[in-house]
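Since the structure comes first, as structure tokens, the remarks are kept for the end.
Note that this complex is displayed minus one protein chain, with the remaining chains in position.
Going by the order they are written in, the chains are A, B and C; count residues from 1 in each one.
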Amino acid sequence: MTVILPAILLAAAGLLLLLLRLVNLKRDGVALGVALGGLAAAALALALIRPPAWGLPYFDGTVTLDPAGFFLQFVVFGATALVLLLSWDYIREGGWGMTEYAALLLLATVGMVFLIISTDFLSLYVGLETMALASYVLAGYARGEGRSFEAAMKYFVLGAFSSAVLLYGISLIYGATGTLNLIETARLLPTPPGKLYLAGMVMVACGMLFKVAAVPFHLWTPDVYQGAPTPITAFFSIGPKAAAFAAFLRIFSTAFGTTAREWSILLGLACVLTMVAGNLMAIVQDNVKRMLAYSSIGSAGFVLLGLLAQNTWGATGVLYYLFAYLFAITGAFSVVLFLKTKEYGGERVDDFRGLSRRHPWIAFAMLVFLLSLIGVPGTAGFVGKFFLFGGAIQGGFILPAVIGILMSAVSAWYFFRLVVNMYIAPEEPETERRGWPVVLAVGVCVAGTILFGLWPMAVTRFLLETPLLAR
Amino acid sequence: MTVHALFFYLFAALALLGAVGVVALRQPIQGAVSLLLTLLSVAALFLLRGAEFLAAAQIVIYAGGILAIFLFAIMFVAYREEEKRRRWHPQWPAAVVLGLGLAATLLAFLLRPALGVPAGLGAAQAAAGGNTEALAEVLFRTYLVPFEVISLFLIVAMVGGILMASWGVKR
Amino acid sequence: MITATHYLVLSACLFGIGAVGVMVRKNLITLLLSIELMLNAVNLNLIAFSHQWGDMLGQVFAIFVMAVAAGEAAIGLGIITAIYRNRGTVEADQVRGMEG
Partner (left out) sequence: MKEYIYLVPLFPLLGFLLIGFTWSRMPRKWVSIIGCTSVGLSTVLGFGAIIDWLLTMGSHHPFVKTLYVWLPLKTAVPLDIPFAFQLDALSALMVAFVTFVGFWIHIYSMGYMAHEEGYNRFFAYLNLFMFAMLTLVLADNFLLMFVGWEGVGLCSYLLIGFYYQEKWPADSGKKAFIVNRIGDFGFLVGIFFIATHFGTLRYEEVFAKLQADPGAYLGVAGIIALCLFVGATGKSAQLPLYVWLPDAMAGPTPVSALIHAATMVTAGVYMVARCNLFFRASPTAMAVVAVVGALTALFAASMGLAQTDIKKVLAYSTISQLGYMFLAAGVGAYAVAMFHVFTHAFFKACLFLGSGSLIHACHTNDIFEMGGLKKVMKTTHWTFLFSTLAIAGIPIWAGFFSKDAILASVFAFAQHHHGWAYLLYGLAAVTAFMTAFYMFRLYFIVFHGEYRGHGHPHESPRSMTLPLQVLGIGSLLVGLVGVPAVISHLFHVPNVIEKFLHPLTPEVEGLAETTFHLSDSMEWILIFGSILIACGGIALAWWLYKADPEWKRIKAFTAAFPRLHKTVFNKYYVDEFYDATAVGGTIKLSKASAAFDQGVIDGTVNGMRHATVGTSLLSGFFDLRVVDGAVNGLAWLNKFCGDLFRRVQTGVVQNYVFVFALGVFLSLGLYLLLK
């Protein structure tokens, strides 16, 4: 029970919000308070779970709390909390009502939690669908904006298609092993792997690659990221992605761990393609949300490197990079939101002109986020990339690692277009003041990026010293 | 050829026919009826594999529930203008080739799976005292947590569906 | 003798037809119907394997798949309604404000 207590608390908070909506209590402040309170309670409950409960199978092995799951749950809680803060101005200006919005976010988070802690294909799939379904609605939340609906539609059609592919794959894996449990799967996999397993593995891989937006299953990403409400874009770029990577890691490292030689060909190809295409495509974008979307595609490629590596550094890199990415990408999107004055303000690269003059602190914060995304040492992003690339080289994936390092140099190119605009371009008229929640979110992200860049020890020690995944 | 096999081929053919109908027929409403054919045939196929509960659920949930929503939506939005437009996206020849290719590659993997003699459901069902009981055993014991989560999922679906359907008024 | 392979062949065909439907149909509702075809293919697999292995896992999974299909249909039709009201069309290729 304790293992799923955080999820229960979150679900309770979400349902409470829906209830409030039913009795027509629609105060935005109350909604934000309930949602943040629910998250805080969940985080506390999670933090109180002590190691003896870790790694043991619960509920007939459908869920297991291992260090990776423990860690990533905090990441998604953080993502949801930050996104709630970001949404404050946005949702209020649209007059869209915080209550249902917060409820959907929380329920999506419940889905992510199950995606993260499941050690069974069935519960993993159910978590995935809960998360995805709430995401479709959230993508279309900017009602009245045609492109928001368009984003929801594209996300939905492709999401449903991909989950059909994933399901087909899972059914084949079940056919090959006779179990749905991930840990059992590892035990029951026939050696050498049969055709049934191979087809299943490929289709599961395709489904999961879609969820993390890897090339060539990434086509939805730019459109959805651009069309969705900006806070939700921030949410998509870290929350569901982190949860999907947890499941990815669990399926491929744990369940399919013995056949790494087979799947590393496919994932290696996808990884290299993703890094190259994502980063190159970002160069030609003029819309900041779209640029960040492509850069997040590229980042998924970096994370895949850690998955490929199949060693301690690699797994640590995956988790730490996602952790660092939480601060950097949410921060970057919060700056975009900060600049939103009119319809699509803050979305063009030109909107950043002279930001350092208008809001020196915000410009500095953006610089920190971009440096972290590029992977400049001293920021949390560097530490994550260090383990990812180091792990890949250690694991013998030298060419992908070298391509990754090169692509991370390329990323400086397009990110510095923003920096140039902020620091080196003439100034433009004043923007209006924003509410405190956005500023708070920016502050938290800056603090996190710098703090975990300079003092990564507390986290990395934990990640390196424990066997991350239940086996 | 046993009766069992005869039934299998009959329903398989009907299912495929319905599926082709969904893709090829002009009107969405025709497609929905076509899908009904497939759904019922698949339900029959479930029965042939000893999944009685599933067959019933297929008819109730799918044919009864989901398809009803579809018909509702079709009535609401898409009835009138359909005739004037092309029904297929211009990429259709390539898509058909690809779809056939996909099915063919899948078949290449699936045609000779290393599967032994089927165990049949007899033992499992006998132990629990019937198909539905055996199912409930697994569903409410092993998969209790996902079962609870799926209820959240349905809440999200309900709330989301209502929200989305109530939006979209032109500004 | 009808074996699991028969079911697999049928399900692969259904899956392929469903995929073709998603790729070629412009009407969003028909597109959703095609996705249901793909999910049915999955269920056929699950039932066949359930019979093969002699356990109930596949059948339980199939129930969940049905529930998910129901939820997806609800959301999908909600989205379609919203788009219809917003743009006056339910054709997938008419909805394209963003590209590149």
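A few comments on the model shown:
As a working rule, a residue touches a chain if its C-beta (ideal position, glycine included) is under 8 Å from a C-beta of that chain, and two chains touch if they have at least 3 such contacts.
Predicted model, so just to flag it, every value in this text is computed and none were measured.
Taking every chain of the complex into account, the absent chain touches A, B, C. One of A:I91, A:V110, A:L180 or A:V202 touches the chain omitted from the figure, and that residue is A:V202.
Taking the complete complex into account, B:A108 is the one of B:L10, B:V60, B:A108 or B:A123 that touches the chain left out. Looking at chain B, the residues touching the absent chain are 85-95, 97-99, 101-102, 105-106, 108-109. Contact residues of chain C toward the unshown chain are 19, 22-24, 26, 92-93, 95-100. If you put the missing chain back, the residues of chain A touching it would be 153-154, 157-158, 161-162, 165, 195, 198-199, 202-203, 205-206, 210, 216-217, 219-220, 223, 262, 265-266, 276-277, 280-281, 283-284, 312, 360, 371, 376-378, 383, 386, 389-390, 393-394, 401-402, 405-406, 409-410, 412-413, 416, 420, 423-426, 454-457, 460-461, 464-465.
Keep this in mind: only the chains that are shown with their structure count from here on.
Taking the mean of C-alpha positions as each chain's centre, the chain lying farthest from the centre of chain C is A. Separation between the centroids of chain A and chain C, computed from CA atoms only, is 26 Å. The distance from the centre of chain B to the centre of chain C, each centre being the mean of the chain's C-alpha atoms, comes to 7 Å. Centroid to centroid, with C-alpha atoms defining each point, chain A and chain B lie 31 Å apart.
In chain A, the residues touching two or more other chains are 122, 126, 129, 133, 136-137, 140, 143-144, 149, 152, 172, 175. Contact of a single residue of chain B with at least two other chains is seen at positions 106, 110, 112-113, 115, 142-143, 146, 150, 153, 156-157, 160, 163-164, 167-170. Of all residues in chain C, those touching chain A in their complex are 4, 8, 15, 18-19, 22, 28, 31-32, 35, 38-39, 41-42, 45-46, 48-49, 52-53, 55, 57-58, 60-61, 64-65, 68, 71-72, 75-76, 78-80, 82-83, 86-87, 92, 95-100. Residues 106, 109-110, 112-115, 141-146, 149-150, 152-153, 155-157, 159-160, 163-164, 167-171 of chain B are the ones touching chain A in the complex.
Chain C contributes residues 1-10, 12-21, 23-27, 29-30, 32-34, 36-37, 40, 43-44, 47-48, 50-57, 59-60, 62-64, 66-75, 77-86, 89-93 to its touches with chain B in the complex.
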